[in-house]
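Apart from one protein chain that is not included, each protein chain of the complex appears where it belongs.
A and B label the chains in the order they appear, each numbered from 1.
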Amino acid sequence: MFLINCPFCGEREQSEFKAGGEAHIERPKQPTELSDDEWAEFLFMRKNIKGVQFERWNHAHGCRKWFNIARDTSNDQIKTVYKMGEKPPVE
Amino acid sequence: MSKNLRFKSSKLVDETYRVSFKFNDKTYYGYKGDTLASALLANDVHLVGRSFKYHRPRGIMTAGSEEPNAIIQLHDNTSRTEPNVRATEIEIYEGLVASSQNCWPSVNFDIGGINNILSPILPAGFYYKTFMWPKSFWEKYEYFIRKSAGLGKSPKEADPDIYEHKYIHCDVLIIGAGLSGIMAAKMSAKNGLKTLLVDEKSFLGGSTIYDNSEFSKINNQITSSWLEKEINEISKLENLEIKTRTSVAAFHGYNFLLARENLTDHLPINQRENKIRHRLLKIRAKKVISATGAIERPLIFDNNDRPGILLSSAIKKYIDLYGIACGENNILFTNNDTAYETAMSLVQRGIKINAIIDNREEIESKLSYELEKNNIRIFKGYTVVDTYGYKRINGLSIMQLSKDGQKVIGKKIKLSCDSLGVSGGWTPAVHLFTQSGGKLKFREDDQVFIPNKYPSDQLSIGSCNGDLSLEDITTNTVLSVKKFLNINKTDYKTFEIITGINKSKRNIWLLPSDKILGKTKSFVDYQNDATAKDIKLALREGFRSIEHVKRYTTTGMGTDQGKLGNMHALGIISETAGTKIGEHGTTTFRPPYTPLTFGTIVGRNVGEFFDIIRRTPIHDWHVANNAKFENVGQWKRAWYYPKENENMHQAVQRESKAARDYAGILDASTLGKIDIQGTDASEFLNRVYTNAWSKLAIGKCRYGLMLNEDGMVYDDGVTTRLDENHYIMTTTTGGAANVLGKLEDYLQTEWPELDVYLSSVTDHYATISVCGPHSKKIVSKVIPDLDFSDEKFPHMSFKNTKIGQIKCRVMRISFTGEQSYEINIQSNYGKSVWEKCMEEGKDFNITPYGTETMHLLRAEKGFIIVGQDTDATMTPIDLQMDWIVSKKKYDFIGKRSLYRSDTIKDDRKQLVGLLTENPKEVLEEGAQIVADITKSPIEMLGHVTSSYYSPNLNKSIALGVVKGGKKMLGQKLIIPMENKNINVTVAHPVFLDEEGERLNAKL
Partner (left out) sequence: MKNKYSIFSLIKNAFSYHENWEKAWKDPEPKKEYDAVIVGGGGHGLATAYYLAKKHNMKNIAVVEKGWIGGGNTGRNTTIIRSNYLWDASAGLYDHALKIWEGLSQELNYNVMFSQRGVMNLAHNLQDVRDLKRRTHANRLNGIDAVYLNTKEVKKFCPIINTSQDIRYPVLGGTLQRRAGTARHDAVAWGYARGADEMGVDIIQNCEVKGVKRNGDTVEGIETTKGFIKAKKIGVVAAGHSSVIANMAGLKLPLESKPLQALVSEPVKPIIDTVVMSNAVHAYVSQSDKGELVIGAGTDDYISYSQKGSHDIVEGTLNAILELYPIFSRMRMLRQWGGIVDICPDASPIISKTSIKGLYFNCGWGTGGFKATPGSGDLFAHTIANDEPHKLNAAFNLNRFVSGDLVDEHGAAAVAH
């Protein structure tokens, strides 16, 4: 039951949000050019990191906006929240 | 007549208010303020229950929520019955009925007691080693094992009580209103912080509130008096909310805690009507202070489980707080000074103490001198080696401990007693701290685990932090709370403390005996009957981790979750294995701290509140017209409308026929509706649907199929171009929310460059679909101003219009294959427009139909239902809907996946029509389809997805998916049922009006 600081609404219960998995996996611009292997990599293969992961969240029961967070998946501590399109924090 | 062991009134017990209650069918009396345990003890009842495995007689051992033994069934055979209630927690009320558990025929004579005799062949883990022969017999053995296991009995009726949830947000939550908790609450609230103080007991002050000893003083006042003044002061503070009978059950991350506030369990049953029984507090605290105290440890020696053996602190509490003696001839057995405080309390009331047995050889405290002055025998350097008495302790024997404490020496001395108080020192109650993710450290001095690293903004104070003396508690509480709350000033200056005890302790986890260990029963977990020798056996067999030992011996797995014995288990493991405590793990304490009633967790979310019910604006009409309903997601949809004695089949046949021959009307309001606007709306639709949208003219409608990125059909529906940059999309009923979520996802994260805005408008419109050859006549009457001619208003187009003054949209789209109009109007007018359609349609036999008829009608036309005819493994190609997959578009969601090596195979499962050899025979939906039943194993080619008897075709029709079905037209296949095989022929999935002439039916 962690709290997520929605960049648009402020701090809310995690249950208001929907998780969207690993962030920064860009949908290929030219899917037809990809091999089956490359397409599978985009479609299914995930880092599934134990540690600090950049991930997508959606404030589904709030503003409906998507944004990114950096969260330590080993203890659910959230490091930062940043908007879509922004680069992930270096640290 | 049983004895009365109540010696003196006390602050807590109201002797003017007598309460009668029943225990094992016998009536007893107690007073308001008593717990069931104190009231039973006052009546000299110690034997309360039987243990889990050996069915040994057990009594009251503690005076709190850590009680392992005295657990009873409340109100057996009533709707308010409750198993496994701790007698030490439940407050008595007039009419309380309690009975012993896990015994038959009675607690006094329990057949299961035979297990105690068989115990030599029932060591830890015995069931893993036997009951394996003969092979088929396990379930027979298991029947008896299950019968003898379990404790109380589950209720058999629904719960008459109500529960609720409450959210609380506070600056500081303080858990536990003992000495340190009260001090912390005062500091916090006086500094302007919104503070919540909770305690599981019905009174404040913890164990200090009944500490009336002359030997224990704060600032020259008896500690209980000092604390009483503090309590009086804080009860007036505005910032402070105090909740008693409130037990914190769980401490989750981010300072989210669950607490149960008990509101009626102490009231007579007839006063509970319409009251909330428990309130689950969902607390989000900025800061949490745990002041949860400590739990006294028992000592581990042979037969340490007899009724009459209690923790020494429990004996003190019963005498000081309830005015009850636990026996008339007491012995105390200790390894530290705690028992001497108990002894002083007994001495002050003139209750006999036969002896004090102390593991320590040297004892130096004011209390021990004082007791010796009172001629109390103290056996120094001794240990108890055995106890006597079956249903109540009547004596014990002691021997001297060797220097190293590993052996007993000398002669055995027998002593008589009817009550034995034991003290093995204290274990800080760190359960909530570890639940929150806190890490512990082990303090060698007194062998305790104390908080080390806090995972959130929290603090532990008082004895749960390892501050076990009055001096440490007072001084450290002030210091650490000041720092934690950033407080400069408090009312507390310095403390002048007088205490009768010193901290010395001689810790021996497993006390030696003159018998070999294998002959002893030294209980570590009282409830589950796990003994020291069981733990040693587990270690001998290679189980080393504490978690292994726990699971193998069931230590700590009872309803008390090992609050008394877990430390001893760890101690015995480390002693036996020669390792440091903690090296084999500390057990993890899992929520809840004390068991939490399911009803409390669920709160009001029962019955009709289990899940939201979504009803259409026309719902009441359906109800009034005898509709049966189907749950579709959270929606209630009219399923069919039976007349008089019709069954579903008859109703559906009638409705289907009417819709094709005359007119039908369907409430389609539940379909998802998404309003799409923006200059890139067309491009957006191009990307999300498989077909092309740019060229769709304003005012036209188009069917679209949406895929997942893995190429499988996800949703479908008709989308209408309302304007240049404005569309309205319809989705399936169940898929609406997911579709919107998915579209938002792509829009915001993959295609932020698109100028598109999405809004869900499902609930904003009622949708009424009128179909059938007379549909045009009916809607023309409902909307006389609109030109319904086929030229002006052809199939797959829409019109903005008005019904009276009310704007509405009319789409000419069809899911039945009939000429069909769909009126979309602001929800609150839905019902009156529906009624208007019914009125105007009366002459044309307009017939309301439900989802079942809708399914039948569309199946006649071979239209799919996503989720019924597809199952997330179907591509549009599999559905024989190649026509809807644009070859020209560069990309759309899922396109690339359609060209993977498996998805391009031409023998995938494909949608086909199926006709039975016997036209009257209707296939079962879900039935499997095969070609050859002689092969073994039988190869399944697919299954029947939709199947109906078509009254319009006078035959049975079905849709199904079949491997390579596209090429099987006309081929014979078999549907193998349990009792017969049904022959079918593969057919084209469009059974009716393949040319689509009915869409423009002219009558």
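Basically, a contact is a pair of C-beta atoms (placed from the backbone, for glycine too) under 8 Å apart; a residue touches a chain by one contact, two chains touch by 3 or more.
This is a predicted model, so every value here is computed, not measured.
Visitor: Among B:503, B:795 or B:900, which one is in touch with the chain left out?
Guide: Here the residue in touch with the unshown chain is B:900.
Visitor: Per the definition of touch given earlier, which of B:114, B:145, B:409 or B:479 contacts the omitted chain?
Guide: Hidden-chain contact among the options goes to B:145.
Visitor: For a quick check of understanding: of B:156, B:489, B:695 or B:920, which residue touches the chain that isn't displayed?
Guide: Considering all chains, including the one not shown, the answer is B:156.
Visitor: Touching the missing chain, which residues of chain A?
Guide: 1-2, 14-15, 18-19, 21-22, 36-37, 39-41, 43-50, 53, 55, 57, 73-76
Visitor: List the residues of chain B that touch the chain left out of this view.
Guide: These residues of chain B touch the chain that is not shown: 52, 80-84, 120-121, 123, 126-133, 135, 138-139, 142, 145-147, 149-159, 161, 250, 252-253, 256, 258, 282, 437, 516-519, 533, 537, 540-545, 547-548, 551-552, 554, 557, 559, 561, 585, 590-592, 595-599, 601-602, 605-608, 610-611, 613, 630-633, 710-712, 715, 732-735, 851, 865-868, 870-873, 897, 900-903, 924-928, 930, 937-938, 940, 943, 945, 976-978.
In this text, only the chains that are shown with their structure count from here on.
Visitor: Show which residues of chain A lie in contact with chain B when the two form their complex.
Guide: Residues of chain A touching chain B: 1-3, 18, 20, 26-28, 30-32, 34, 36, 39, 43, 56, 58, 60, 64-66, 75-76, 84-85.
Visitor: Could you list, by residue number, the parts of chain B that touch chain A in their complex?
Guide: 252-254, 256, 284, 437, 455, 709-710, 741, 744-745, 748-750, 752, 890-891, 895-897, 899-901
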